[in-house]
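Can you read through this structure? Questions will come right after.
In this view, the complex is presented without one of its protein chains, the others remaining in place.
Moving on, here comes chain A:
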Amino acid sequence: MERTFNITWLILIVLTIITAVFANIGSAYVTSIILGLSFLKIIGVAFFFMELKKANAFWKVLLVAFVALLLIVVWAV
């Protein structure tokens, strides 16, 4: 369990650094990349730190669907 937390934390920090780097690079896909990385970080925190991976599928699907929908709407707007 501790190993899972450590690996999750490391991945989240790396994703945060990648997000900050991409934000300063002028790219046509920067918005998609930033929002995609945010999605991964939110799922990482929820599933591993909050242990949502142990929960009923209903709660997992609800969170993944909501966050994905929200970020797609923000991207599309």
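Operating definition for what follows: a residue touches a chain if its C-beta (ideal position, glycine included) is under 8 Å from a C-beta of that chain, and two chains touch if they have at least 3 such contacts; residues count from 1.
The rule is simple: contacts and distances are computed from a predicted model.
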Original post:
Which name from "ABC transporter permease subunit", "ABC-2 type transport system ATP-binding protein", "Nitric oxide reductase" or "aminomethyltransferase" does UniProt give the chain that's left off?
Top reply: "Nitric oxide reductase"
Original post:
Which residues does chain A use to touch the chain missing from this display?
Top reply: 1-2, 5-6, 8-9, 12-13, 16-17, 19-20, 23-24, 31, 34-35, 37-38, 41-42, 45-46, 48-52, 54-56, 58-59, 62-63, 66-67, 70, 73-74, 77
